[in-house]
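The other protein chains are all here in position, but one chain of the complex has been omitted.
Chains: A, B and C, in written order; residue numbering restarts at 1 for each.
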Amino acid sequence: MFKKGYLIPLLAFLPVLLLSGCNKMVVFDPKGPAARDILGLINWSLVFMLIVVVVVFGLFGYIVWKYRATSKNKDYVPPEEHGSTKLEIIWTAIPILIVIALTIPTVNTIYKLEKVPAGYEDKKPITINVTSADWKWIFSYPEQGIETVNYVNIPAGTPVKFKLTSAGTMQSFWVPALGGQKYTMNKMETQLYLTADNPGEFLGRNTNFNGKGYADMEFTVEAKSSKDFEKWVKEVKANAPKLTEKKYNELLKPTHLGRETFTGTHLAWVDHGKMNSKTYTNPELYKVHGVQGKIFKDEENNTEMNDSNGGEHNGN
Amino acid sequence: MEKNHKGFPVTHVIGFIMSLVLTFAALGVAIKTSLPFKTILWIIGSLAVVQAGLQLYMFMHMNEGEDGKSQVINVAYGFFIAVVTVAGSIWVMSFGM
Amino acid sequence: MGINWHDFFIVGNPLILGSQIAIVLTMVGIVAGITYLKKWKWLWREWLTTVDHKRIGIMYILSGVLMFFRGGVDGLLMKAQTSRPEMKFLDAQHYNEIFTTHGVIMILFAAMPLLIGLMNVVVPLQIGARDVAFPQLNALSFWLFFSGAMLFNISFVVGGSPDAGWTAYFPLAGKEFTPGIGNNYYAVALQIAGIGTLMTGINFIVTVLKMRTKGMTLMRMPMFTWTSFIASVIIVASFPIFTVALALMTFDRIFGTHFFTISGGGMDMMWANLFWLWGHPEVYIVVLPAFGMFSEVISTFSRKRLFGYNSMVFSIVGIAFLSMLVWVHHFFTMGAGPGVNSVFSITTMMIAIPTGVKMFNWLFTMRKGRIELTTAMLWALAFIPCFVIGGVTGVMLAMGAADYQYHNTLFLVAHFHYVLIPGVVFAVFAGLYYWWPKMFGHMLNEKIGKIHFWFFTIGFNLTFMPMFFLGLDGAVRRSYTYSAESGYAPLFLLSTIGAVILAIGFGALCYNIYWSARYADRNISNDPWDARTLEWATASPVQFYNFAKLPEVKSIDAFWYMKKHNEGLTLKDEEVEEIHMPSNSGLPFYMGVIFGITGFLLVFEWKLAALVATVGILAGLIIRSFDYNDGFHVHKDEIKKTEKAWRSVNKGVNNHVS
Partner (left out) sequence: MSANVNTALPLEYQTEQNRMNILGFWIFLGAEIILFGTLFAVFSVLNARYAGGPTPKDLFEIKDVMVETILLLTSSFTCGLAIYEMRRGNRNGLLLWFIITLLLGAGFVFMEVTEFIHYVHEGATMQTSAFLSSFFVLLGTHGLHVSMGIGWATMVIIQIFKRGLTPVTARKTFIIGLYWHFLDVVWIFIFTFVYLARMVA
């Protein structure tokens, strides 16, 4: 009976043991300053959490074992005790201290992540506009005048200012190896600074559920050396087709796409991050099984996109 | 409880006159003055709170009865949550700017 | 309005077809069974029209267990789908519907009724009252909850399930991206159930404030009553927000307004803001009563009074206060300025302080006690380490900057299951094993209970522990599949195996209920656990008027004091007085039905028909207004007879179980 009573704490202990030995997990393997800062914070918190877990589990095991009912202590009558002000002050004060110890670096890191990462201040950041749509990622390089779909190349060692917005549903832009995530919202622009220390390929994805095609909303980030990046830009400008408004409307339909590359950006005619930008919706293309309700036509923002019936989800 | 059961309902009439005065004061501040918008908002907001308190105490007798204290705490708490909801939403939905 | 019947009844999916057949067969079976046993009258008189808080509690608990089963099946289906990479068991759409209904059902239609059910059964008894303050309103609360639950549950066979997640974030949940009526079910069914919950909250606040027996001061109330009271306060503070949010969602979806849409100036994040203004306190609404149950169980089976009672009370009040001030931590990644994220990081972490106080108070209640490992106590014991894991990961998530890496990953999913399963489900199980004799007059089998316990706790840890690591490795929630290259496969498989073990544990509970109902010893005492609070001072199962003579309270742990000082345990004939009790009423049941019908019509956007049906609701209100039924009096002789029956039995029973 009592052996079994110990199984629970042991089992619950497992993660802590495992955590300390896991370095391969993406969050614990940062490839850029933002992810590194966050990891520093996570590790700092893990130390305190480990202490809490060890103390509570230890106390728990000790008390349950020592004061368990056995045939020997049948006549033992537990004492009447109401509490202990001293003890209660101690276990109020210690959590307060721990919270303070966690708060200060947390606030520091929150503010730090809003800025160009330390060590890269002298580098001129490049701007990339990220537009998420169902179910793809569109990257526009306003300075270079090119646009890519489902992959983004960045120069390594240069801070990148991602301007995030969405053409429709809300997504969350996350490249765990480089840093934390942020939502992309229609008619709203958020910003995220990410920097890759060295050239390499990283997986990025959407973490905010946005319908049928959500599982496949991944993209790759490739950090290239500055020279390679310039070369790539030149190649794209020479070879890629021009992005037209018609083509762009096609892109915004709820579909899955592979990688695509264009010259020119859609910012020429629409920036979904602006409060008064045009609304692009295709409710007809989102019908699934079951009874369909009435769809409200928006008089002012009719997008004339509902003529064809593309956009079938082809992932399943 | 209300002590004065006979005669003229003095508190009610005072309450009514005061609420009219406060209403027109708010109107005057809003329409006739050219104070900055934030100042106006604070003034008319305070007038509204005073008038609400007036209703609660002079007409609704919030603190009477054996549960007067519970009722006052309850309304204060409800008001607190409402303020948190309004102010919090405005702050957060402006994205903290 | 042409209905396409092919769309109306969801067809073409073998799983759904199977459940449709099962539902029809079960319903036919139930109707036939009741008719055969001639139980219709009994059902109507004893249950459907009852205003007795214990019966209402039992109905809540039964529906809660049923819904837990439904939600559990959803969970198992999800686990089956993710057991292997690129699995083809469910398609994306079906998976989306299932995780949506899993979340909604588990929180609102399983956790809530199980807790409110136990509150209903226990709180009036613990404060020495004959019923709640408004018995008929209590019945109405139940029937509205039940109506909402049924409306929500038919969605997967009629018209289509909601598929935008239990959080139903806009703009996805809006008409622009989900034109199907599934999310109308979400908006309407939750609204109906939510109104019921709000009324429960009001009812229990008044009950606790006004109906305590003589000597039961606030600071002598049992901890479960305290936590139920505070949970009711949070209900009243937060459910109106949800009511508004759901109403606005209904307006957006059915009447074409622009609150949360992306067109017309709507603001999608405003939904998230309102949702979590309610949603975060909701977590405390379910966790606090659970804390109360653990307090009762730990104190009883350690044979000691609760350590640091006062600080326990202050910490729940503190938790309740803070719970309204932390909602933004659910969307740190929205991109709000660092000021917002810092403030809400701090308030969130502060919740760890009162929670820590409670944890140590429980540990020190056991210290110097004599800990008896009954099944109820085992749940309370398992809660402590498991909940600590949930708690510390909660603090990690509360750190705004770190959350940028955890948000929407399986790390988060693991965290809240580590909070809600030990914090709520373990508590409900502990409460059921503990209070079962009070409700039904027999115990649940302890041996089967231990099987239930071990399977469930081991399965639980095996299911959710791997998710922490998956999350840190970048696996996101709500994704119906993952690639083989991701390397997630072994941990996902482990998690699925855990889920099966967990399900076996739940199966053991169901078997235990069945077994005990058939075979358990009925000859039990009113106080089988040697417990401490007033509910054990009266018969098991409790007679409908609760107490022949309302007890007088002289100390905390009132019944313990009565036993120690041998006061008030016996009843003299001359002490018996007539008891006034409320009469049954069919009106709450009618209101549940008419609300369900109105809701159904609204879901299908038949606005005119829904408007006509609201006349039925108004009619119900008018009838209630003119209802002057003042209840009835129980005769002295009847009371004496009832009291003699259970008091004489008690002399012959074995008082101690373990």
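A few notes on this one:
The working rule: contacts are C-beta pairs under 8 Å (C-beta built on N, C-alpha and C of every residue); 3 or more make two chains touch, one makes a residue touch a chain.
Everything numeric here is computed off the predicted structure, so don't read it as measured data.
Among C:F68, C:F134, C:F307 or C:W560, only C:F134 touches the chain that is left out of the view. Here the missing chain is touched by one residue of C:L48, C:A173 or C:L248, and it is C:L248. Here the missing chain is touched by one residue of C:W5, C:Y36, C:Y519 or C:F626, and it is C:F626.
In the complete complex, the residue from C:P85, C:G264 or C:G487 that touches the missing chain is C:G264. Panel shows chain C; residues 130-131, 133-134, 198, 201-203, 205-206, 209-211, 236-241, 243-245, 247-248, 251, 255-259, 263-267, 270, 274, 277, 580-582, 618, 621-622, 625-626, 628, 630-631 of it touch the chain omitted from the view. For chain B, the residues touching the chain absent from view are 1-2, 5-6, 9, 12-13, 15-16, 19-20, 23, 26-27, 30-31, 37, 40-41, 44-45, 47-48, 51-52, 55-56, 58-60, 62, 65-67, 70-71, 74-75, 77-79, 81-83, 85-86, 88-90, 93.
What we mean here is this: only the chains that are shown with their structure count from here on.
Across the two interfaces under comparison, A-C and B-C, the one joined by more C-beta contacts turns out to be A-C. A straight line joining the Cα centres of chain A and chain B is 44 Å long.
Annotation: 31 Å between the Cα-based centres of chain A and chain C. In chain C, 269, 334-335, 337-338, 341 are the positions where the chain touches two or more neighbouring chains simultaneously. Under the contact definition stated at the top, the residues of chain B that touch 2 or more other chains are 95.
Chain A contributes residues 1-2, 4-5, 7-9, 11-15, 18-19, 22, 24-28, 35, 37-38, 41-42, 45-46, 49, 52-53, 56-57, 59-60, 63-64, 67-69, 73, 76-84, 87-88, 91-92, 94-96, 98-99, 102-103, 106-107, 109-114, 134, 164, 168-170, 172, 176, 179-183, 185-188, 190-191, 203, 205-215, 279, 281, 283-284, 286-296, 298, 301, 313, 315-316 to its touches with chain C in the complex. The part of chain C that touches chain A in the complex is made up of residues 3-4, 7-8, 10, 12, 91-93, 96, 159-161, 163-165, 169-172, 175-182, 184, 253-254, 256, 262-264, 268-269, 302-305, 307-311, 331, 333-335, 337-338, 341-342, 345-346, 349-350, 352-353, 356-357, 359-361, 363-364, 366-373, 378, 381-382, 384-386, 388-389, 392-393, 395-396, 399-405, 407-409, 454, 457-458, 461, 465, 468-469, 472-474, 476-482, 604-605, 658.
The part of chain B that touches chain C in the complex is made up of residues 67, 70, 77-78, 81, 84-85, 88-89, 91-93, 95-97.
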